[in-house]
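Only one protein chain is missing from this complex, and each of the others stays in its spot.
Chain lettering (A, B and C) follows the sequence in which the chains are written, and residue indices restart at 1 in each chain.
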Amino acid sequence: METAADFVQHSGGVIGASWLTIALPLLGAAILLLGGRRTDRWGHLLGVAMSLASFVVAVLVFFELLGFGADQRRRVVELYDFLPSGSLHVEMGLLLDPLSISFVLLITGVGSLIHIYSIGYMAHDPGRRRFFAYLNLFVAAMLLLVLADNYLGLYIGWEGVGLASYLLIGFWQHKPSAAAAAKKAFIVNRVGDMGLALGIFVVFTTFGTIAFNQVLPAAHGASEGTLTLIGLALLLGACGKSAQLPLQSWLLDAMEGPTPVSALIHAATMVTAGVYLVVRSGPIFEAAPTAQLVVTIVGVATLLAGAIIGTAKDDIKKALAGSTMSQIGYMMLAAGLGPVGYAFAIAHLIAHGFFKASMFLGAGSVMHAMNDEVDMRKFGGLASVMKITWITFGLGYLAIIGFPLLSGYWTKDGIIETAMEHNPILGWLAVIGAGITGFYMSRLFFMTFHGRRRWDADAHPHESPAVMTWPLIILSIGSVFGGGFLIVGNRFMEFLAPAVGRPEEMPSFHPFSLTGLVTLALVAVGVAYAWMRYGRSEVPAVAPRGSFLTTFARRDLYGDALNEALFMRPGQWLTRLAVFFDNRGVDGLVNGLAALVGGTSGRLRRIQTGYVRSYALSIFFGAALLVGAWFVVGNL
Amino acid sequence: MPWLSILMGVPVVGALAVAAVPKGSDKLAKQLTLGVSLVVLVLTLAMAAQFDRSGARYQFSEVHDWIPSFGVHYAVAVDGIALVLIALAVVLVPIVVLASWHDADRPEAKRSVKTYFALILVLEAMMIGVFAATDVFLFYVFFEAMLIPMYFMIGSYGGAQRSYAAVKFLLYSLFGGLLMLVAVIALYAIAAKGTFLQPELLGAIKDPTTQKWLFLGFFIAFAVKAPVWPFHTWLPDAAAQAPAGAAVLLVGVLDKVGTYGMLRFCLELFPDAAKFFTPLILTLSVIGIVYGAIVAIGQTDMKRLIAYTSISHFGFITMGVFAMSADAGAGATLYMVNHGFSTGALFLLAGFLINRRGSQYIADYGGVQKVAPVLAGTFLVAGLSSLSLPGLSTFVSEFLVLIGTFENYVVPAVIALSGMVLAAVYILWMYQRMMGGPVQESVKALPDLNLREKFVVAPLIALLVVFGFFPKPLLDVVNPAVHQTLTTVHAPQFTPAIPVTAEKKGAGQ
Amino acid sequence: MGETITFWVLAVVSVAAAFGLVFSRKAVYSALMLGVVMLSLAVLYAVQDAPFLAVVQIIVYTGAVMMLFLFVLMLVGVDSSDSLVETIKGQRFWAIIAGLGFAVLLAAGIGNAVVGEPAGLAEAVKADGGNVPALARLIFTRYVFAFEVTSALLITAALGAMVLAHRERTAPKPTQKDLARARFLGDHPTPLPGPGTYARHNAIDMPALLPDGSVSELSVNRYIARYDVERGRLPENPRLAQALRNVAKGPATEQPKVVRAVAEEPEARVPADDRPPVSQAAGLPAEGRTEGPVEEEGK
């Protein structure tokens, strides 16, 4: 078992300067936000430069880390004394280990590509500078999330990315739908954050510290009940950020943001933070099997729910969002399986980062070409006019459905097989999910790029500029080879082991296992069915009403309706009641008291008749009483 | 050097000077006020720089007899808690002065401009005095005297319903103040020490029943001031009717006297009673947190909304004060300061909006972000600080309060956590309605912040951000004082269930 | 013995007079009753070794103060008698109860107190050789400050009385020209007709006959007419008697407008809003009195 001694204090070298990865994009964001319109002309370039610089630092750190022996790869960089309070003493520091550096590379790498892509995508938007500022802010917050060496730092990054996500979803504030979606995303995330905060509280009261390198080695010492509580609380946080059931509803609305945002935040990086949290807190979950079980259940439920939603959406971005939910469900499932699944979870996460970013950017490219149209029923036959987009999107598509030897094949099948060994029910559900994935991704692909052209009259699709296509190409290379590179020969597992623990036996990959074959067959069936319905035959321009199931999927499994019925309506009612109670009840009581006093004195003042003789009478009576009293008292 | 007397004297002299400015030269009065308040700020910083964090608890102490026959002293001194609160007050005053530059001189109002600014300075002196007083009687005098300038600031410079609000504010406060006066006198009489000096009265009341009654006398006064649910209904009225600057001082500083008093007097003078009443007060706090937030969601008037958010935040502060743990105590003190900055910024920005548009109703705005991005952006930052976004200083304090409460009282802390979500709802919904969406016709010509207003908001936001990432300077000052307080109360030391070996991080090297 | 007789006589007289003071309908009677009480008390002072006070009582009280009362009574009008009907509910009942209670309590208390024989003032005044010098010594030595203060009080009172009784002139004093103009603008440029010449009883209470043979009601003073009506001393001629009755009944009949315009109270010209609101209601009967005749003229 790991101990605190495994963590190495580090100060010098590139690792010592790893804080630059966070500071540079933060600086960029600050300059762009405070600089105002003066920075409009070169703002986007600064944003890209900061992101790239961060990436360069990350790569250098990565190589320096590789230079150490496997056991020496957990480096803690102390930054400063953050929160010295009575019993809570938080020192802010960065934890660099294989797990965090994987994330850092993904975030800065994919992030930089998306920055570059955005130069083209946002070229004509008056708020481009602001957009890059927010993107830089996001990168900084996300890096803090994965690099922090304690739960509080993680929490700061966690809410920081939430803020960036809020700002970017609502980037086009003038659209009421965007403003509402941004608010919804933030609030739903806050529900999750509440769980995360609660988890941190329990961690602190249990261990007296919230630093990873002190809590995690000691985790096994706590009672299982406490650990389960921590696990479930952290899971609630993870569900919020990663759009897992039951906090999934914000992700689909979040597609109101500009497409690069959907690619970076709502596909490749931020939404995977939940997986990072579960993997990072591995020792806690490993000692709490109940919490682990719940994680896997949530994962499977979400992967199916996301897939089902994906089948019915005509909005290309929402369909992709459904698939994101689903893929993160796979990662959650893997993360809930313990050390044996962690590597697959992270590998799938990285692979997904590539191919989903590639597809989202591809979708953005399509929208760019089609006057920001998102309805796939108005696409079709784009393959011929947008060759690069078609090919890169196609590669991403093949990767996600698990086409043999592409990224998704390695990572997803790894998850399915591990789950199958762990719990056949979960495994088979995951297989079914893979089959549905095959169907809905094919549907999306065929509806967009193949079949008859169903464009609007004024649509003149064209290939996007190079600044947009190059990132697509690079990302698609990643989506083709990334998975294989990581999984073949257990390369990634060995790399991650020092950070997340080594499973008892390294999983060996069987290319032609029964599960794999069944999965492939199911995917093939899904693809074929999609080809029949959407590739070969006519796609109606207006969505048919469809069965109950279709409606069910189209309405996001009634998630919004449920939220509305369970929380929003009663909430509104409660609010009105509380306002009424405050005005009439509490304040009414006070004002009533005042009115009572006022009324009483209003009556009492009638005694003041204005007749001097009445007053004289009362004076005289008083005098007589006094005399009487004097006698009584005097005689006593 | 009698630092504290100088700190109080400068604004008083300044107020007299401002009042003596000839009629018609309002600008001179304003500049003079700003100058005086900046001098006070500089003096305070100079004093704070000499504060010895590891020294005696009370520093810069001055004790003079005032009414010797009753043992009343002019006694002032500061510990860490008082110091940061005085700093809060003197930082806010120049900002408020700058923000209220044109608030008092609307021509139709026909009110004396210089009087308004003189009142601000008088109030500043009293705010310093109330935090610095170590004599219970002197504290009471400042506590009540503070009402007078604020009464006039609301009553003659406020909105349409100003006299209702001012009278309500005054009556509520007087009600609490009188109970406190009774308790102060009873404390003097029962303790029979012949002095009102707070340090000498510590532990003077032994009898538990007496402690409870006296505690209640003090607590209700502070609860009205703070305000704790259900004594809160004066605040929305007062804050909504007061001019924005006065509202900042009212909610930002004056109300802190309530929570400060709980920490300094209720807890230290009556430790046993405080422990006895803790469950009740925590319940009230939690109700305040949730209730204030829910009612805030339902408001249509932004100043009232901000006032209700403050009720929610004060719930956190009282919870922190009575959670009896070092973290929660430090958090509560920090919360008082940060809330001053955060709500101050919100109120001032709301004031700017109201000055521009002439309405405080949320429904009268829409799409402001498009026409006045800087205004909207700063409003968002202030709002985010109100919902305790990490990276802004309010988060640090809220986190400390919650985690500190969680150490001793799990259930209240968990319920209070829901305040986080509700805070997001009320702030972001307000932001969405006012700043998002299509631009409303009436705000199309809304000007963005001018230079003066940027100077008003910038320091507040800078403070929020700096202390959000680097709260250590404040915490270092506050921690010893909180520790002392808890020692007086005999609060138990927190011990984790499974203490991790106290090795430093990375001990393996 | 002599003192006892004096006391009992004067006690009965003064209590009876006091009751008379309270219960007589006419204020003048009350004033006279008060004079009786004061005189009795003056005698009682004298009996009790206070000759100086007795004299002061007679000179200051009975002489000056009582005269002042009577003077004011004359000013206000002696001819009306007060109604003794109580208007405030329960006032009289409770007043009597309280008075009785007070008297009984006080008397009982004093009656129960054990008092020895009076010490007498002979000792006290012996050194100065008499009551007056002894009082003088005290007043001008020990109580000189109080005495001086009373002088200030008296001056203030005198000033106050003057200020209060002073009538502010709100309009410029009418000049000869104004008077003449007012007179010739009015109904009666000429002097009012004198009383009748065929006097049998009293010349000034006989209405005059105008050259056309009609009776002039303007020729008789109202107070005199009323006096005649009340005493039944009306002339036998029914026309003249009717005229006198009219004069007595109608207030200030036919005072020519010219004359009234000059002689009318200045407050009649005070703008209405300067007066307290309710005084308008209180002033209503007075206005009715002055306006009445104008209406009659119209008829």
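By our rule, a contact is a pair of C-beta atoms (placed from the backbone, for glycine too) under 8 Å apart; a residue touches a chain by one contact, two chains touch by 3 or more.
By our rule, contacts and distances are computed from a predicted model.
Not every chain of the complex appears here, and the one that does not is recorded in UniProt as "NADH-quinone oxidoreductase subunit K", selected from "2Fe-2S iron-sulfur cluster-binding protein", "NADH-quinone oxidoreductase subunit K", "ABC transporter domain-containing protein" or "Sarcosine oxidase subunit beta". In the entire assembly, the chain absent from the figure touches the shown chains A, C. Panel shows chain C; residues 3-4, 7, 11, 14-15, 18-19, 21-22, 27, 30-31, 34, 37-38, 41, 44-45, 48-50, 52-53, 56-57, 60-61, 64-65, 68-69, 72-73, 75-76, 82-83, 86-88, 91-92, 95-96, 98-100, 102-103, 106-107, 110-111, 113, 115, 118-125, 131, 134-135, 138-139, 143, 146, 150, 153-154, 156-158, 160-162, 164-165, 167, 267, 276, 278-279, 282-283, 285-286 of it touch the chain omitted from the view.
With the whole complex as reference, residues 605-606, 608-613, 616-617, 620 of chain A touch the missing chain.
The rule is short, and it goes like this: only the chains that are shown with their structure count from here on.
In this assembly, the C-alpha centroid of chain A lies 35 Å from the C-alpha centroid of chain B.
In whole angstrom, the spacing between the mean C-alpha positions of chain B and chain C is 70. Rounded to a whole number, the gap between the C-alpha centres of chain A and chain C is 100 angstrom.
In chain B, there is no position where the chain touches two or more neighbouring chains simultaneously. On chain A, the positions that touch chain C within their shared complex are 609, 611, 613-614, 617, 620-621, 623-624, 627-628, 631.
Against chain A, the residues of chain B that register as touching in their complex are 168, 171-172, 230, 232-233, 291, 294-295, 297-299, 325-327, 329-331, 367, 369-370, 374, 377, 384, 389-391, 395-396, 399-400, 402-404, 406-407, 413-414, 417-418, 420-421, 424-425, 428-429, 431-432, 435-439, 469-472, 475-476, 479, 482-483, 486, 493-501, 503, 505-509. Every residue of chain C that touches chain A in the complex is listed here, in rising order: 88, 91, 94-95, 98-99, 101-102, 105-106, 108-109.
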